[in-house]
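Removed: one protein chain of the complex. Kept in place: all other protein chains.
When the chains are written out, they are named A and B in that same order, and each has its own residue count from 1.
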Amino acid sequence: MALLEIQNLNRRFGGLKAVNNVSFNVEQGSIKAVIGPNGAGKTTLFNLIAGNLPANSGKIYFNHAQINGQKPYQIAKQGISRTYQNIKLFHGMTALENVMLGRHIRSRAGFIAGMLNLPWTWPEEKEIRDKAQEYLNLLGVAECADTEISNLSFGQQRGVEFARALATEPTLLLLDEPAAGLNIYETAEIGRLITKIKESGITVLLVEHDMSLVMDISDEIVVLSFGEKIAEDLPHNIQQNEEVIRIYLGDEDA
Amino acid sequence: MTPELFIQYLFAGITYGIIYAIVAIGFNIIYNTTGIINFAQGEFVMLGGMIAITMNAFMPMTLAIMVAVLITMVVGALIEMVFIRWLESPSVLRMIIITIGISILAREVALHIWGESVRALPYFIGNEVTSVSILGARISPQVLWVIGVCSLMVAGLSLFFKFTSLGREMRACAANRRAATLCGINTKNMVTLSFVLSAGIGAVAGCVMSPITYSDYSMGPNLAIKGFTVAILGGLGNSLAAVAAGLLLGIIEAFSVSVLPLAFQDAIATAILLLILFIRPHGLFGSSEAASLKEF
Partner (left out) sequence: MDLLKRYIPVLFLLGLVIGIQLMTHFTGTGYYLTQLTMSAYYSVVVIGLCVLMGYGGQISLGHAGFFAIGGYLAGALTTHNLMPFKDYGLITFLDRTGMLVASKDLYGGDLLTVEPWAACITAVLAAGIIAFTIGGPVLKLKGHYLAMATLGFGIIIYRIGLATQYFGEADGISEVPGFKLLPGIEVSGSFGARVLNYYIAWAVVIVAVILLLNLIHSRVGRALRSIHGAEEAANAMGVNTSRYKLYIFVLSAVFAALAGVLVTHYNGGIGPSEAGVMKSVRYVAIVAVGGMANIWGALIMGIVLNFLSLRGVFGSYDDAVFGIILIVIMLFAPQGILKINPWQQVKSFFSVLAAERGEDTADS
């Protein structure tokens, strides 16, 4: 059975069918990309999986358990972590603190322990900090650890958000346009990083506009158009799929 | 309950209800153009009444009321220009606190000008014992004044927003501020105008109600809470629904006198407010889908 199974998922906004009867699977250990023109329903799909939006109908299974209908924090606890198209970091906190939040579900000190500063929380707190620093190092943004988030460049903010998502040690990582706003060198860097993440055993589902990146790294591609799935195949087949070329790649040439 | 008493309660309810509706519309006008809830809305009503009472000592009442409304409108414009105009996309929390501050300040200024005493404008026609008979109940003509003037204002406002180009520009601002700017509408002036308008209608209401309800420096917050309850009940931003909701609240309050101790009468609106916020924050007549699109 696949790690993530999406079955006949529907979501309407008024009369608009943002996600229309979409089904697909994401296999354990693979990189799957969701592509499609603007307004195809890609981000809505992500919001449905992560629990930010309720589905009108359909089912989502993760690790054999149905997750639709659960709150985002419950889904996060089961091992799904995400990034956002328009970066959502915690303002008023430093980069390191942002990534430390990623360790939230991997630690357990509560209100009482926190207020009394109980000694057993000290090693836990140290571990949170060390791990967060490791992920900042991994993303190459270690130097901004103590900088407040709004003082960072766009690329650095992406890095911090990525580190935060990884810090939860997810089973499935949802990346919403990880290369948006990055130059070609940074995009290539992100591509290498995503492959590295996959090699470490994390399954990746990403939405991306940058075709070269998508074709390079993904194992399989799902194409959405106006909320419907119109193709699901290997990258080089998608490249030759006439309908896809017409509605999607063709649009870009025009 | 005798039919006469029933009619009497009903008219009392409608009188208060339509005043709440005016305060609620004042909230709506400003909310629609700015996304701000002006916590100082009740102070406009207080200022209108108090200034008219003072002016009435020097001039005929009609003139006094006009002067009072004008002064209050100027105060509304000043508040917007001094405290709000130059802020770059302030947070909701910040705006809440600023308008609360303005409300306190207006009240304190009023306290130092007029003191704590309760005052009233004279009745427009006759005096407190004059009454007309409607369906067997004795109703003060002032009640009809309140209902008449407030209804006219509501009608006037909806015509203004529908048919004048200025009114349309304000609505464009409400629908999409950025797009309105791009269409060449000076949105900042529209915001000032919304403050002037809601100060104006508040002041008029403050004048016509003064003979019956009396005016004092501290009447604002209570009215603001009730006006806000009505605005929420009708769905924030929806002024026609606010009229219906205002009448509803007014009538509930009027009839509650016969079952509840007087001390709790003012708590009814608050209880309704909490209830509606918990159950249907988008209002009795609003849709939740539309409400979730607005930024709170």
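Of note:
Throughout what follows, a contact is a pair of C-beta atoms (placed from the backbone, for glycine too) under 8 Å apart; a residue touches a chain by one contact, two chains touch by 3 or more.
Because the structure is predicted, anything quoted here is derived from the model rather than measured.
Set against the missing chain, the residues A:N20, A:S81 or A:S225 yield one that touches it, A:S81. Within the set A:N8, A:S57, A:S107 or A:S212, the residue that contacts the chain not displayed is A:S107. The hidden chain makes contact, of the residues A:A18, A:I128, A:I217 or A:V244, with A:I128.
Checked against the full complex, the one of A:P72, A:G155 or A:G181 touching the unshown chain is A:P72.
By the touch definition given at the top, subunit B reaches the unshown chain through residues 37, 83, 85-88, 90-94, 96-98, 100-105, 107-109, 112, 186, 188, 221, 225, 228, 232, 261, 263-264, 266-267, 270-271, 273-274, 277-278, 281, 296.
Touching residues on subunit A toward the chain that is not drawn are 50, 52, 71-73, 76-77, 81-82, 84, 88-93, 97-98, 100-102, 104-105, 107-111, 113-117, 121, 124-125, 128, 164, 168.
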